[in-house]
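Right, I'll just put the structure down here and ask away after.
Apart from one protein chain that is not included, each protein chain of the complex appears where it belongs.
Going in written order, the chains are labelled A, B and C, and every chain counts its residues from 1.
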Amino acid sequence: MDAVLNIPLEHVLFLSIILFLIGAFGILIRRNVIFVLLSLEIMMNAAALAFIAAGARWGEPDGQVMFMFILALAAAEVAVGLGLVVQLSRRFQTLDIDRAEELNG
Amino acid sequence: MTSLWLIPALPLAGFLILVLTEGRLPRSVVAWIGAGSVGIAAVITGYVAWQFLAHDNATIVSSEWLWFSVGSMEISFRLWIDELSLVMTGVITGVGFLIHWYATGYMSEEEGYSRFFAYMNLFVFAMLMLVMGDSLLLLFLGWEGVGLCSYLLIGFFHKVPEFGYAARKAFVVTRVGDTFFLIALFLIFWQVGTLDVQEGLAFARANWDESTTVNTIICLLLLGGAVGKSAQIPLQTWLPDAMAGPTPVSALIHAATMVTAGVYLIARMQGMFELSELAMLCVTLVGLATLFIASFTALVQSDIKRVLAFSTMSQIGYMFFALGLGAWSAGFFHLVTHAFFKALLFLASGSVILAMHHEQDMFKMGGLRKILPVPYYAMLIGSAALAALPLTAGFFSKDAILLGAWDEPNYGGLFWTGAIVAAVLTSLYTVRMIALTFWGEPRGKTYEISADSLWNPNRVRTVMPFLILGVLSIFGGWIGFEFTKQLFNETEAPHGLLYVIQHLDFVPVLTFLIPLLGIVLGILFFRLSEDDQFRKGITDNSLSGILSKYWHSGWGFDWVYDRFIVWPFVTIARTRTNKNDIVDLIFKTLKFFASLFHHILSMLQTGHIRWYAFTMFGGILIVLVLVMWV
Amino acid sequence: MFQAGLPYLILTTGLIVLMVGVSIHRSHQVAWSLTVLTLIATFISHFFVYEAVATDIVVITELFRVDSIAYFFNAVFLLATLVLVLFAQVFLDRRTKFTEEFYVLILAATLGAMMLPASTHFASLILGLEVISISLYALIAYPDHARPPLEAGLKYLVLSGVGTATLLMGMAFIYAASGNLDFSSIHITDGSMEGEILFLIGNTLFWCGIAFKLSLVPFHIWTPDVYHGAPSVVTAFLATVSKGAVFAVVLRYVIEADILSSDTISNAIMLIACASMVIGNLLALLQNNLKRLLAYSSIAHMGYLLIVVFLISVNTSLGYESALFYLVSYFVMTLAAFGVIIALSSKSETEVDTLNGISGLLWTKPAAGAVLIAAALSLAGIPLTVGFFAKYYLFTAGISEGMWPLVVCLVLGSGLGIFYYVRIIFRTLEKPQEELSVSVPWLGLSITVLLALAIIVFGLYPTPLVDLIRAILVFPPTL
Partner (left out) sequence: MLAAGGVAWISERIHVNLPRWLSLLTFIGVTAWVGAVWLGGPDQSGLYANQFIEWIPRFGINLIFQIDGLSLLLIGLTAILGVAAVVSSWTETKQRTGFFQFNVLWVMAGVVGVFSSFDLLLFFFFWEVMLIPMYFLIAIWGHEDKEYAAMKFFLFTQISGLLMLVAIIALVWVNYEATNTLTFSYEALLGLELEGSIARLLMLGFFIAFVTKLPSVPVHTWLPDAHTQAPTAGSVILAGILLKTGAYGIIRFVITLFPEASQDFWFWGMLLGVISILYGGYLAYSQTDFKRLVAYSSIAHMGFVLVGVYSFTTLGMQGAIVTVIAHGFSTAALFMMAGALQERLHSREMSDMGGLWQKAPRMGAVTMFFVVASVGMPGLGNFIGEFLVLVGAFNKSIVLTVLATFGVVVAAVYGLSLMQRSFQGELNPRVSEMQDFGVREMSLMAVLMIALIWIGVHPQTVLALSDGFVQILEVIP
């Protein structure tokens, strides 16, 4: 516990924000679905990190519980996501996310 | 007195019967109903008059029936017979009956016989309401009613678009006057608190004096109404066009009765007008101006009915002139005599027109006295009265007016001179009309008149109206004047002939002689000159030509109104943008912006996931910025 | 007090049985029957255990607190799901070979939806939310050979992922600021400047995430595409149950955390609400696809509903009443509208979802046309329909608290809204261009007619519904 406390909360939060932004940019920049899902994962983990830092601040396990939670959740999401990716490659013959733009207006 | 109601009710009943049967009755029955209802009304009027005189001229009031009552305003249907309305009622039913009688023949070959008499009966009803109503609102009811009938009858031959235009013009122009009248009613009700004529006058006598501005305004507004109805300047332009109607209509409505409603109105409201010098002066000036302008115009017309129309205008001008000068009885007396002789003139001209197969141009007539002896003599008698040849009815009334003008303290001489000049003009155009129509040789086609035509002016049934009106035109003046004088409580009013004999002064004698002079001049000029000269006078470009053209057009009033009122209104109304209602642009703009925003926003829905994600991050950023820094 | 959790257990049991059953023996009919049974049983169970929540607060661990309001929400969600499941049987056959998992997923989503109204904790919030979302990813992309559902599913997955991540980030910040994950105790305790800022950022992010789920401007942009691409049954679920559940938890969050006492946040939410009303309606204005149109209109409706959020923080009782009434009527009319689309699309491969598709519907399919008209009128908030009273509640809410900007936007939005709802009505009234050949399943049709009847009956005489809601609110422990 003590070791963690040495790192100021703000720093961890900044880190998580940076991670979040990295994820965000990943989604904006990458066209490959796999990378988009990856970026999503990064964003989720940024939040998870923030939870851990916050939990550390209050010295409670809640943050870590939430971390586990998020992990499970992200896994589930990715599981479904990958399923969709398979379908995408089948029906659209591509992994380029920009090609899925038939619904608009 | 309940039988009073019968007088207007009979023509109304006639109207209803004729309308409801939709022209399915045989013509003879229609004629009986149409003319008969007015005839019986005339008889009843005679009875009422007898009662009236028998009871020392005590006012006769009918039973009343509440029209409406709102707050402080309570108005009933009630008829009121005093000297003034009695005389008018007599004229309307009497002359009206004769004209109806005449019309049974005149219209016999036209379509819509039944419709014609329905309108005519309705007109008589409305005119009677105008005259007999005891409140200004009832008067207004009649006032509008006659306007409507006038509209219907001018446009009687509705197939001809020009006639329809003339009818609308008549209605709309008089409507302008009516509006003034209506506003006067509001003002009276506001100030006096009642619309009853007698109560109003009593109030005015009791509470107002010469300096009451409201009174002057009321009078001027009433004058506005009268000017419209009586075709005086500046609202006179409708009358000549109104000649589009069948000639009996012109005789009844546009000569004998309706157009004199303005005179009646002013006479009715004498108590108020007397209190306002300005209003009186305006009445005089309006009359004088109309008199002048109309006389000159009549001098150059070629259409026989238009001559008579302008003549009517000028004669009503005389009446206004007289009223304005305070010569009430003279003016009103002239109304009565004018009804007789102008009706006669119109009926005669109607026969002429039928004989010429609806040709109204005098230059295509001539020499008709042989074919149409009865109308010829009728026209002669009527013209004599119109020109105020001594001892005819017109002489008595017009002389009285002229003398009244002389007696005016301030501008008497001026007025008198004006009126006398107009009198000369009257003689001139009268003679010209007769000369062109009856004298000389035929200039156009003539037609045989089949002996069994109902309108044949030589048959007894058609002669009777001529006869009666002729007699009245000659002798009406002898008996009438004393009677009319009582109406206005004038004891010292000048009396033409007696006055001349008694005083033998310069002025009365001149007044007496000058119409004669006009006639002599006219006979000399028109009898001797070549026919072509008249036509020349109208067409060439010499000064007189231009003048006569100008006069011919009625002094350009129509042109001015067309240019400055009708044309802009119609043009603006007809342009496309206005048909489409500019206010709607506001809502169209709103709609435009709504759909513009819709399209802009729709364009953002590109379907690209990355763009969507971008907007979301953008949204987060915006909200964060808002929350943190705003 | 354990019995209060009975409905959840029944549903879960049904879910598990179904899942196992499907893996043993595939049968559409059996799966469907089992689902319907489960839903009905769950629905009925509420009545048996209602006593428990009617008199006392039932706390099930730290995460859930079951009360009568939650039960009411549950009942509504269950009924809506039941309606959709009834539709689904015929609808699915034309769209996929493997129909059975659909029911597993939709039961799971319903379970998630039932968690949310009872949730009092960030953990249960995120749990419920994600159970719904993840089920929905699969549900949206369920049809096995068409392209639009897949595209919609993918979009929803990615964008919802972003939303969830934002939400989680927000929760983490709030937690960092307050040290609590329980709604009622997330007030900032230390009062430090730093805490305040963290709290503010956290809440902002949290609301952004919620706004995404409720498809509020400016996080609305996914809505039309997903609505459009998803099979109509799923779209309807997304539009009703999923949104309703999120809204239920938002209400509880607002009450317990008293979040609107902060001016900055409440101003931001107000702005979001106004923008949603106006922009949602503008987007729908000339839209020609019925499902997209309903998507845009749902954006606006969620904007309207935010008015209640403001009311509820001041006047909880009236606020809840308005919210419940509005949600119920919104459910009924949205389901009716989608019901018509589903019924029309049931027997065809592609969805009948354009305005051209419903041209002259009143004459070719009178019942369906009439239902659509009733639904459109109701969505527009015209009297005679329940939508009017729903809107009436919102006006009352806005006016009683003097929230004039919201009222103005409500008027503006409703005005715009009338335009496109009336367009729908006009199209159903016009002369049919071609004879609509599709047959309509009797079950679906009769359900939509029932829904339309509900619209009309409550539109004429809303008192029973009002009374019911007020009875629910008699003992709400949170009030």
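The rule we apply is simple: a residue touches a chain if its C-beta (ideal position, glycine included) is under 8 Å from a C-beta of that chain, and two chains touch if they have at least 3 such contacts.
Predicted model, so just to flag it, every value in this text is computed and none were measured.
Touch, as defined at the top, links the missing chain to these shown chains in the whole complex: B, C.
Checked against the hidden chain, the listed residues C:G128, C:P231 or C:P462 yield one contact partner: C:P462. When the missing chain is restored to the complex, the residue among B:V172, B:A202 or B:L516 that touches it is B:V172. If you put the hidden chain back, the residue from C:V20, C:L37, C:I399 or C:V474 that touches it is C:I399.
Among B:L4, B:I17, B:I60 or B:L141, only B:L141 touches the chain left out of the display. In the full complex, subunit C touches the omitted chain through residues 377, 380, 382-384, 388, 392, 395-396, 399-400, 407, 411, 414-415, 418-419, 422-423, 425-426, 429-430, 461-463, 466-467, 470.
Listed by residue number, the positions of subunit B touching the unshown chain are 19, 22-23, 66-73, 77, 137, 140-141, 143-145, 148, 151-152, 155, 158-161, 164-165, 167-168, 171-172, 175-176, 178-179, 182-183, 185-187, 189-190, 569, 573-574, 578-579, 581, 583-584, 586-587.
The working rule: only the chains that are shown with their structure count from here on.
Spacing of subunit A relative to subunit B, judged by their CA centroids, is 96 angstrom.
Here the spacing of subunit B and subunit C, counted between their Cα centres, is 78 Å. Multi-chain contact residues of subunit B (touching two or more other chains) are listed as 602, 605, 607, 609, 613, 617. Taken residue by residue, subunit C touches two or more other chains at 154-155, 158, 162, 166, 224-225, 287, whereas all remaining positions touch fewer. By the touch criterion stated above, subunit B contacts subunit A in their complex at residues 602, 605-610, 613-614, 617. Interface residues of subunit B, counted against subunit C in their complex, comprise 594-595, 597-599, 601-602, 604-605, 607, 609, 612-613, 615-620, 622-624, 626-628, 630.
Residues of subunit A touching subunit C in their complex: 9-10, 13, 16, 20, 23-24, 27, 33, 36-37, 40, 43-44, 46-48, 50-51, 53-55, 57-58, 60, 62-63, 65-66, 69-70, 73, 76-77, 80-81, 83-84, 87-88, 91-92, 97, 100-105.
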